[in-house]
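Showing subunit A:
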Amino acid sequence: MSGFPVLTLLTVLPLIGAAIALMSGKHARGVAILTTGACVVLALFVWTQLPANGSIGLVEVHKWAPSLGIEYHLGVDGLGALMLVLSAIVTLMSVDAAHRVHHQPGLYFGLVLVLESGLFGSFTALNFFHWFLFWELSLIPAFFLIKLWGGTKRGPAATQFFVYTMAGSVALLVAFLAVFVATRSMDFQHLTLLASTGELEQMVTSHLGPVTMWLAVGVLAGFAVKVPMFPFHTWLPAAYAEAPSPVTMLLTGAMSKMGVYGLLRIAVPLFGHQIAQMRTPLLVLAVATVVMGAWAAAAQKDLKRVFAYSSVNHLGYCLLGIFALAVPYSLGDAGQLASQAAALNGVILQMFNHGVTAAALFWFVALLQQRTGGHRGIDDFGGLRKPAPVFAGLMGIALFSSLGLPGLNGFVGEFLIFRGAFSLAWVASTVSILGLLVTAAVILTVIQKVFSGSVPEHCKGFPDLHTGERMALAPVIGLMLLIGLLPQLIVDSVNPTVQNLLAHWRF
Partner candidate 1 sequence: MLAWTIYLSFAGALIEALLPKGKAMHARCLALAVSVAGLAIAVSGFIYGMGRGRVVLIDVPWVPTMGIHYLLAADGISRVLVLLTGLAAVAGVLFSWNIEFRTNEFFAFFLALIGGVYGVFLSFDLFLLFVFYEIAIVPKYFLIAIWGSTRREYAAMKLALYSFVGSAMVLIGLLAAYAASGSHSTGLVALGHANLPVSSQMWLFPLVFVGFGILAGMWPFHTWAPTGHVAAPTAASMLLAGVVMKLGAYGCLRVAIGLFPHGLDPWGFSFIGVGSWRDVFAVLAVVGIVYGALVALAQTDFKFVIGYSSVSHMGFVLLGLVTLNQIGVTGAVLQMFSHGIIAGLLFAIVGRIVYDRTHTRQLAELETMHLSKRLPFAAWAFVVAGIASMGLPGFSGFVAEFQVLVGAWIAKPWWTLAAGVGIVVGVAYTWRATQKAFFSDKLPTPEEHPKTGWPSFAAITWPEATGVALLAGVSLFVGLYPRILLDAIEPAVAALLAGGGR
Partner candidate 2 sequence: MNYSDLFRITLPEAILEIAALLVLIVDLGLLRKAAVKVRLAVAVFLGACGCAAALIPVEMQGASWLTFGKGIDSTLLGTGGFIAVAQTGILVLTILTLLLLFDSGFTKHIGEFVAVVLMAAAGGLLVASAQDLLVIFIGLELLSLGLYILTAFAKNSGKSAEAAMKYYLFGGMSAAFLLFGFSYFYGLTGTTNLALIQYRITLTGPSPLFYVAWILVVAGLGFKIAVVPFHLWAPDTYEGAPAPAAAFIASVSKVASFALLITLAMNWWLQPGGDLAADGHSMEQILRAYYQAWPQLATVLLIAAAGSMLLGNLAALAQSSVRRLLAYSAIAHAGYILLGLAAHPTFTGVGNAVDFNLANLFATQRTIQSVLFYVLTYGLTTVGAFGVVSVVERATGSDKFDSFLGLHKRNPVLAAVLLVLFLSLAGIPPLVGFWAKFNLFAAVLSERAGAVPFALVCLAIAMSAVSLYYYLQVLKRAYVMPAVDESRIKVHPVVMLVLVGIAAAVVLLGVFPTVLGGWIARF
């Protein structure tokens, strides 16, 4: 299909904006808001252009370096388009929240926009070279955003972030080199096709020996760091806590989804059989992520760390859903297919919903910090319901969404995941319920400690949200309610993609 190259435009637009922002100095934020706003519009446009049957649409193909199997191949299906919309929205939120960047704002917003471009690029790429390029491209701005504008312990936090992610990337790269050696192809669609007939494994074995399992491990390791999955998660709390809150919004809202997206686009389609063979240990790790994330969140005193670990917990549900559905196809078990579809739908929804919710939560934390002169401990606040009812109300909605209250968007994804996972892996699902319970406890504790009780000294005179902030936050909260009440707005477009994906995956 050779229509207007929308996806290229979407990827390039933030880069142009970044170049302008770098030179704009004080007005960089304005430039960034304009650019991200345009990207949101464009992403929504892409969302509307999806083919109805769930296959890849808006394809752009050009030869790049044929002897190396490198092609300029872009395309989106429901999953990819949803991620584009999410990234655009989260970036807009992040830019909106960052209205007190005094030090080198041009550089700050330039880096944020480059990061957004990296996100768009990796969600639309269908060739490994292109995808890896943008995967790495997003790493550098993130590193510098933490390093230059972060909190007191930003150095080690940025270092850990960098080292872990790079190590994961190298594992990915080496594994993909092996795949290239065996198949001479770097195209995700082509490789998925090869994997679905079992040819991929044959080619790998004949060229390199019985190393397919190792390659699968390598690829999984690369993504496990990014999601993150226990025990590769140790970089996350420090990075999230030390990064300035608007950057944390980006990290948790969009960047973590790159990991899950990678699992769905690359790891599972290519190495489904291997994943199915490793299913039990993987499920254990997923459950550990869920439970550990929740327990750790309960133990934190710093609000940012609470929400950081809570993110780990929420993404653990995605992992649970993915690994749960990795069961070989058994003829005549229609229920299995339905469960798999439910789980996968849930995973994708959870990606979107968690992204929006978590970003909103960190936005509120940012507001808390600004209004109280830098405090963000869980015990530093109290009784904010009285001086700032609107604030409390909106933040409360976001918190309840994170908890998974029905009627809000957080519920839908988790519900679908459990619905699918229960019939496919009931032990794991049961244990994960613990996570749900503990999360609930954590959220309620936060609500209680922040909004009720006596008001400490530094919070007296806590101003409520002013109009600008209300106008910025209201759509986000509104979105949470909308998706929570009318999830079919998303599911209707995502489900065909889910069916399409499942049809091509071989366990």
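In this text, a residue touches a chain if its C-beta (ideal position, glycine included) is under 8 Å from a C-beta of that chain, and two chains touch if they have at least 3 such contacts; residues count from 1.
For anyone wondering why these and not others, all candidates are chains of the complex that A comes from, given by their letters.
Source: prediction; values computed, not measured.
Peer 1: Which single candidate from 1 or 2 touches subunit A in this complex?
Peer 2: 1
Peer 1: What residues on subunit A touch candidate 1, complex-wise?
Peer 2: Counting only subunit A, the residues touching candidate 1 are 64-68, 70, 102-103, 129, 132-133, 136-137, 140, 144, 147-149, 152, 154-156, 159, 162-163, 166-167, 170, 173-174, 177-178, 180-181, 208-209.
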